[in-house]
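Heads up, one of the protein chains got dropped from this complex, but the rest are sitting where they should.
Entry: chain A
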Amino acid sequence: MALHNVVLPNEDSRQLLPIPKKEAKLYMSFMYVAFISLFIGGLMGLLQVLVRSGNFTLPFGIGYYQILTVHGVILALVLTTFFIIGFQFALMSKTVGMSDKQRNLSWLAFWIMTIGTIMTAITILLGKASVLYTFYAPLKAHPAFYIGLAFVIVGTWVAAFVNWRQLYLWKKKHPGEKSPLLAFMVTINMIMWFIASLGIAVAVLVQFIPWSLGYAETINVLVSRTLFWYFGHPLVYFWLLPAYMAWYAIIPKIIGGKLFSDSLARLSFVLFLFFSIPVGFHHQLTEPGIDPTWKFIQVVLTFMVIIPSLMTAFSLFATFEITGRRKGYGGLFGWFKHLPWKDVRFFAPFVGMLAFIPGGAGGIINASHQMNTLVHNTIWVTGHFHLTVATTVILTFFGITYWLIPHLTGRKLTKSVNRLGIIQTIVWGIGMLIMSGAMHIQGLLGGPRRSDYSEYGGTEQAVTWGAYQMAQAIGGTILFVGIILMVYIFIKLAFFSPKGDEEFPIAEEEENAEPTPMWMENWKLWVAITIALILFAYTIPFVDIIQNSPPGSVPFDWPIGNS
């Protein structure tokens, strides 16, 4: 059969050896920031649900919206980005290698991101930036908030350049070979991230920073929101694609199987690249200044990601079935019963996959042109993304943590930590079922998101919402127990587990797999199509927004308690 599918012994045996110490230190630094963020953010989450139950007031004059800003920024922006960049570096190191020079640049990326995070965090903690993680103009935060965010973004760009360079050098050394699947996926994700983050970078550098410093008198609100959501939707795919990397290329190895199809996995990533960006209007459907026809066009483009999502679902379950049957578990569901349920490296991501079924269905509702009006800015939306990001993505990241951390620290995932991990997953699942379920229902009954405890003058509707906020407090408290467990597990794996070699699981292709077509690596074409789709979806409405702009807005800082 096709020769190039035979796995050749790697010339530097990178795949067989653990990641070198010097590199491990770098990747662990990203992980430390991620898990410290998880703890702080989770604590804020707990405080939020308690406040919203109506039985708890924050001490020391801390404001609800201040902790909500911490929660959103530190979990949605810091935790995710640090985990992803660290994980992707580890994948690149394992598949294509990292040179000393690249490692130094990666440290630079780490420090730029960390300094930015600290700047932003201090401004929020001083109460100077209670603008929530979306920082919609014309609410004005202290300039240090925006400058800190700009640093974080620039840091991720350095990481992106390093990743591309890593693959480029590998390809030069391996002419005519296809790039390793995981390196291909990381490269796609960083191309998407870079193109998307240009939008937020322009908003922050050109609009927010001069305006908050007083150099520009007014800001164009709709332009800033459009740039934000041009970035904001691909942001959620930037979180999701690393989880898909684990589902496609790591989980099959953990359950003792092979890749379902190398080329279909690549194809789905290419489709995600195309359809993640030209879709931001689905977050702006109820806004007054955008032409509804263009809103509709972006709605249609949004729904195109359903195609690679269906491909992903198929390939996962096909892998499960093929692997089970090959092990001899017949019958209609024998293969399913015999999946390694007791292995947390599989179990945690699997629960994440399950959460994506209601999560994805809810997403379809949110993005559909008209139904959006019923749920927009209700707590339903918060329920939705606690399923998608805070369960699907986060449980998959936890699933990665169980083997990645011991691999990096030269330790073992012990039986007892594995068991604790299973309990952690169940606790998370139950807590989220209660909290997210209650949020979904309360949202359908009209309860708003991003809201401190309020009785709304005692209206009948507000009384019914109260019961659901109580349920959120119960679910949220269970979730916080899950966070404590996970932080404990992380510390254990990083510092206290017995020494040993933990496997870095990467699935291989079937021996008789069909060769992957070479056009899959046509990077220039993929980027060109991506840009063409963005230009198609945004040029006309964006020109329209600018040509029909109202007078700009002066900054407002008193509504957030500053002045």
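The definition used in the following text is that a contact is a pair of C-beta atoms (placed from the backbone, for glycine too) under 8 Å apart; a residue touches a chain by one contact, two chains touch by 3 or more; residues count from 1.
By definition in this document, contacts and distances are computed from a predicted model.
Q: Among "Cytochrome aa3 subunit 2", "Formate dehydrogenase iron-sulfur subunit", "Methylenetetrahydrofolate reductase" or "ATP-binding protein of mannitol ABC transporter", find the name that the UniProt record gives to the complex chain excluded from display.
A: Matching the unshown chain against "Cytochrome aa3 subunit 2", "Formate dehydrogenase iron-sulfur subunit", "Methylenetetrahydrofolate reductase" or "ATP-binding protein of mannitol ABC transporter" yields "Cytochrome aa3 subunit 2".
Q: Using the definition of touch stated at the top, determine which of A:104, A:454, A:522 or A:539 touches the missing chain.
A: A:454
Q: If I consider the whole complex, including the chain that's not displayed, which of A:202, A:306 or A:506 touches that chain?
A: A:306
Q: Determine which one of A:40, A:75, A:112 or A:139 touches the chain that has been left out.
A: In the complete complex, the chain left out is touched by residue A:139.
Q: Looking beyond the chains shown, say which of A:15, A:29 or A:368 touches the absent one.
A: A:368
Q: Given the full complex, what residues of chain A touch the hidden partner chain?
A: Residues touching the hidden chain, for chain A, are 63, 65, 130, 132, 136, 138-139, 221-222, 225, 261, 263-264, 267, 284-292, 295-296, 299-300, 303, 306-307, 310-311, 314-315, 318, 364, 368-370, 372-374, 376-378, 444-454, 456-457, 459-462, 514, 516-517, 544, 548-554, 556, 558-561.
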